[in-house]
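After this line comes chain A, so read on.
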Amino acid sequence: MSVYRITDSLRRRTSKVGPIGVALAAAVTLASCGSGSSTATTQASTGSSAGTAGSVPGLYGTLPPVGLPAKSGGVITFGQLSGTNPNYIFPIVPAANSSVYNLYEFENYLFVPLYWGTVGTIPEINPTVSLANMPTYSNGGKTVTFSIKPGYSWSNGAPVDANDVIFFIDELKAAVKESAANFGNYTPGFFPDNVVSATATGKYTVTLQLTRSYNTSFFTDNELGLITPMPSTAWNIASANGPHLDYTVPANATAIYNYLSQQANDLSTYATNPLWQVVDGPMRLTSFTPSTGAFTMVPNPHFGGHKVQFSELQGVTFTSVQAEFNQLIAGNLTVGGVDFSVLPQVSRIESKYNVYGLPDFGFQAAFYNFTDTTGNWSSEISQLYLRQALAHLEDQTAYIKGLYKGAAVPDYGPIGVSPPSPYTPANAKNNPYPYSISAAANLLKSHGWKVVPNGTTECVKPGTASGDCGAGIPLHATISPTMFYTNSPPILGEQAQAFAAAAKQVGINIQLNAKTFNFLVSNYSVAGAPANNNKWAINDFGGFSAADYPTTNNIFNTGGSFNFGGYSDATANKLISNSVYGSNPNAVSQEASYLTEQQPALFTPASDFIYAVSKSLSATNENSFSALTQFQPLPQYWYFTK
Partner candidate 1 sequence: MTRVLEIEDLSTHIQLSRSVVQAVGNVNLHIDAGETLGLVGESGCGKSITGLSIMGLLPPGGKVVGGSIKLEGRELVGLPDAEMRKIRGNDIAMIFQDSSSSLNPTKTIGEQVAEPVLLHRGGSKKEAVDRAIEVLDLVGIPGAKERLSDYPHQLSGGLRQRVMIAIALSCDPKVLIADEPTTALDVTIQAQILKLLDDLKERFGMSILLITHDMGVVAGRADRVNVMYAGRMVEATGTKEIFSNMRHPYTQALLASIPRMDQDNTKTLFSIPGIPPDLTNPPPGCRFAPRCAYTKSDCQESEPSLSGSEDHVVACFHPVMDGPLKPEKMVTLSHGVRERAGEGETPLLEVIDLEKTFPVTSGAILKRKVGKVHAVSGVSLTVRRGEIFGLVGESGCGKSTLGRMIVGLERPDSGKVLLNGEDIFSLRGRTLAKKRRDLQMMFQDPYGSLDPRMRVAAILREPLSIQGVESAKDQEARSIALMREVGLPSKALERFPHEFSGGQRQRIGLARALTLNPKLIVADEPVSALDVSIRSQVLNLMKRLQVSHDMAYLVISHDLAVVKYLADRIGVMYLGKLVELARGDDLYSRAAHPYTQGLIDTIPLPDPEIERDKKKRVISGELPSPIAPPSGCRFRTRCPRAQEICAIEEPKLRTFGDQHYAACHFPLVEPLEEAASASGQTKI
Partner candidate 2 sequence: MAGYLFRRFVTSLVVVLGISMVAFAMLHLISSSPGRAVLGLHASPKAVAAFNKANGYDDPIVIQYWHYLLQLLHGNLGYSYKLNQPVTSVLGENVLRSLYLSGVSLVLAILIAIPLGIYQAVRRNHLGDYIVTSGAFTLYSMPSFFLGLLLIQAFALSLKIFPPEASQSVSVIGVIEDPRAMFLPILNLVAIQVAGYSQYMRSSALDGLGQDYIRLARAKGLSQKAVLTGHLLRNSILPMITLIGLSVPALLAGNLLIETLFNYPGLGLMFYNALQNEDYPILLSYTLIAGVLTVAGNFIADVAITIADPRVRLS
């Protein structure tokens, strides 16, 4: 769980992403993708949605066919929405710059992470594209050992080895020592704080000593997943053409970090600075426009994985979903995102593009501020019955049909039903609080409220007994929270309006308020932040993406750094810590099940991330398309067809 995933969540709503790549015509993909490729052929023939993703509920449209005859070369133009544009190149990304776009759609083309997220839409480490083999845990889980696959090398010829991992960890420690804000994914007490020592026990083997044992899935997916090896022989300098320093000496590490991050702040030199030309990823940066984030990349001949076959990758930005869609209509993009708001016109591009979409892991929700004392809100929202009532007021099916144009899946808790996850709890499969104005009204009535439809509902039975309004709610108290939502994309506003309209029918007056995403995340994202605490009651900035191991650690546990609303519940805390430290593989399901029932936030539909992929594009590996929806672009597998 990390900051970039928050920033990410808004982007996801505006939903423009997707790497471009060309895969080698040859090369049958690996076992894990076998089913993928086989179904891909059927899919190519039937053209209907199919395959691993095809069977997934919530798949919108048709996945592009794979395995078509390839031709080399070609320029892939890839559309991204403005604001989703990359603005940081150094793998240790500070909070301010932390977004999926910087990592998955920019840096990971250049610098391959140690472990690569999903396999298509299956929440597993993808061994084929990961830089290291799966780790082994010993010493009661307190020792982790993993080895880098040989064959990967930096573009300056040096091999990618254990030192590059240690270099990263040392630099990361130096960075977070300076300021927590220097690493967006930093959570105090967790990586790298929980690494006592990192040693190269072989040229390619790294052994980590941990402070304590963890749930292995958690540690592998959520902690080791943060590591991106860096060229320890090229970047270990503190000034241009300066001496190569021993980064294991903390002082040097700090000096190096300062130099590299300072270089990373000079966006205008990204394409020219020799530092950033030392890469181990499939691509190499050739031009970069700081203000728009538009960039051009060419294949990196030294890439140790699948050799890229197209000749150039261009990232272009747009100001509005329509602007991007117009370009799709004009056929000027190879891959571009499609917003729900333009789905009605999708037929205009279906001749040229395969259009498909899926939700990604994680959840979208409007967060309650449990510390906003304005109008007794904190007391009111602390009442389970009220949270349940609010859940009853949300007509997800209608939203999906009317607003999302069908391109979304109902979601009732932190772990949704689509894409399918082994962790999805039973109670999240059917809506525990189905849309029903009367149900909501009854819940209120039975707890001492006088419900005035389209008027103002009042508390008439203050007190703490069952059937009373509850602690801290005085007589004649009303329910009138202020709800903020991001002004772009429009879908959030429309959803909020529909919700507020429903609430009005039980006398709950929600004052809506649109703000930019940045404003909400930078001002209304910390419960109890004295400056703004009482300014917001509900905040729908989007939601969170989940890592492969979807614990809500940091989100719903007391004091979690992304616990926006200050939700605090003993049971929840216990269940979350089980997921993180316990060995029970079901712990995370139990956690999700409890939260689904408790409704610590208003869970909203999991929207699809819809892509238009030119019919001239194919891939050797279907997952490389479906993974787009999970922000796991694998350009190396993509190619233009004959």
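Going forward, contacts are C-beta pairs under 8 Å (C-beta built on N, C-alpha and C of every residue); 3 or more make two chains touch, one makes a residue touch a chain; residues count from 1.
Selection rule, in plain terms: all candidates are chains of the complex that A comes from, given by their letters.
Being a predicted model, the structure only gives us computed values, none of them experimental.
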item	value
From 1 or 2, the one in contact with chain A within this complex	2
Candidate 2 contact footprint on chain A (complex, rising order)	82-83, 87-88, 95-97, 179-181, 265-268, 287, 289-292, 294, 316-320, 323, 326-327, 329-330, 332, 488, 516-519, 522-523, 525-526, 529, 531, 561
